[in-house]
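For reference, the structure is listed below as structure tokens.
In this view, the complex is presented without one of its protein chains, the others remaining in place.
Order of writing sets the labels: A, B and C. Residues in every chain begin at 1.
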Amino acid sequence: MRHNLHLQIGPASFRIGSAWAAPIRALSALYQDYPQAELPCDFTVRLEPQKPWRRWLRPSVSIAGDYVLPGAAPLPLEHGLLAAEMGMNLQMALGQKRLLLLHAATVERGGRALVMTGESGAGKSTLAALLGESGWRLLGDEFALLDPDTGLLHPFPRAVSLKNGAIAVLEGKVAADRFGPLLVGTPKGHIRHLRPNREAIERAREPARPALILFPRFGADLPEAVRGVGAAEAFVRLTQASTNYGHLGLRGFEALTRLVTQTEARAIDYHQTATALRLVETLWAEDAA
Amino acid sequence: MAGPRYTADPPGAMPTVELNGLTALFHVRSGMTHILAAPAPQILALLAEGPTTRETILARLTDRFAVESEGDVLELLEARLSELENAGLVWRS
Amino acid sequence: MSEQDESGQHESGAGASRRYVLALGAAAASTVVTIRPALAQTAGSIVNCEIPVPAPQAAGSYIAPDGSVVAPGTPGAFPPASRPLKGEEVKVMLRGGTPPGIDAESSQAYANYIRRLQAGMSGFTCYASLQMPR
Partner (left out) sequence: MRGGAALLVRLLRNPIAAERIGPEAWSEVIAAARAESLLGSLASRLGGMPLPAKLGALLDDARRDAERARVQALWEAEMARRALARLEVPVVLLKGTAYVAAGLSAGVGRSIGDLDILVPHHRLQAVQAALIDAGWEWVKEDGYDDLYYRRWMHELPPLIHRERDRMIDVHHTILPLTARRRPSAAALIAASERLGNGLRVLAPADMIVHAAAHLFADGDLAGGLRNLWDIDRLVRDFGARQGFWTELEQRARLHQLLGPVARSLRLSAALYGTSVDIALAGPARLSDRMYIRRLLARDGWGRATRPAVRLAFYIRSHWLRMPPLLLARHLWVKARR
């Protein structure tokens, strides 16, 4: 495809081709400091018109590639950056066969990692982005990649996808040149991508040992609460947070049982980001130290 | 007595990990993971000694444990065996 | 099953042999639970999965024609689906059809809602399974 780009994000490399120049331009600006991709690429993503004439006429981007969701609605060309991000996530979710993929945000301090997993809307991305600006290294806001051979977590520091209210929170803390364009009225509301800081990008191939697993739950009227999560419950919840547990077979079983038997797990309820940040620091001091 | 004999794969083909009171089991032949509660792991352990009938399983269980039940013992054992059978961990021959 | 593991096996204090008590459980109890893949393996798994519209966290909210979740009673929006939608129905809706018992307009709003599902949201797994390449 005429417009294209290679990207290395943590252990995975992507080849992104586009029928239009704009999405590739936006991607290369957002990912300007990232290292050269290792070839051959693990995954191919294509941004293409759904029908040939939709390249020019009311252009809309449909997401294709090695692994696809054919029924997914195309996005307007202005949201091409989001389409590229979704395309890369999809390849990881459906195509990752080496590392156990957990739908979780991860940060690291002192070589030890905190894993936060929960349904979308639990505030993982926001928490990870904030922690990543305050003494923690951001490993990733979307996927945690557990290496069955080592038991370590690999970073996947793609651009953080900030939604709605979280955008302003981070705009107040981070230099403007690390943000992508504001995408208005996407299927998920307003979205603005944030490039992780230099440390997160430079150490993107440096894994960390898991030390604490949190299952955060956010709700406007949820009272603050902390509860221990037993190994069996953590195991079952993590199999459900993984898109490829079944694909990894015995390697996945061994990796995940080792993770839950060697790592503390807690569920936390919160209704304010500040509360969650405080709980994280307290539990980290108790459990991981 | 001509009841069916129950068989299970050898323990080496079913690695397990204890998770606070429950047993996580990986069944190599199917690639599937099961979470087991008592008495399922104990029954599988017995079947590791070789194919055997329902009655013998019960006799051996009673021999090794103080077996408690809220109904007909053989019927309940049958229910447990058929759960294992549905999961593909045990089959009749 | 969680009660089972409490009572299933404990040391019998009474017996001199210190034998373990082993409860056989109730007839309807479940002592074997199989981990199901979060992403189903076949396109056919559609019969087994359901998508709540909207997700339980937004229960009661209405669905706008473009699929976004809006406040109950918003003009032009549709009331939530009265029950979770079956994979097979969703497939029909995504092709622009109308499954029995759902009117055409809400059906398209629900389809748009489902198209917007993201990883981690209730129903995404089902939706993704529907679309899995075989």
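Quick note on the criterion: contacts are C-beta pairs under 8 Å (C-beta built on N, C-alpha and C of every residue); 3 or more make two chains touch, one makes a residue touch a chain.
Because the structure is a prediction, the values reported are computed rather than measured.
The missing chain, though absent from the view, touches A, B, C when the full complex is examined.
For the chain missing from the display, the contacting residue among A:Arg98, A:Arg178, A:Arg258 or A:His271 is A:Arg98, taking the whole complex into account. Only one of the listed residues, A:Gly10, A:Pro23 or A:Gly65, touches the absent chain: A:Gly65.
For subunit C, the residues touching the absent chain in the complete assembly are 34, 36-37, 40-42, 44-48, 88, 97, 134. For subunit B, the residues in touch with the chain missing from this view are 28-32, 86-88, 91. Residues touching the missing chain, restricted to subunit A, are 1, 15, 17, 38-42, 44, 46, 48, 64-67, 97-98, 247, 249 (touch as defined at the top).
As a convention for this text, only the chains that are shown with their structure count from here on.
When the interfaces A-B and A-C are ranked by how many C-beta pairs touch across them, A-C comes first. On a Cα centroid basis, the chain most remote from subunit A in this structure is B.
Centroids built from CA atoms put subunit C at 30 Å from subunit B.
In subunit B, the residues that touch at least two other chains are 20-22, 32-33, 35.
Contact with two or more other chains is made by residues 5, 35 of subunit C. Every residue of subunit C that touches subunit A in the complex is listed here, in rising order: 5, 35, 37-39, 41, 57, 67-68, 94, 112, 115-116, 118-122, 127-128, 130-133.
Of all the residues in subunit A, the ones that touch subunit B in their complex are 230-232, 235-236, 239, 245-246, 249-250, 253-254, 257, 260-261.
Within the complex formed with subunit C, the subunit A residues making contact are 67-73, 89, 93-94, 103, 118-121, 142, 187-188, 219, 232, 236, 239-246.
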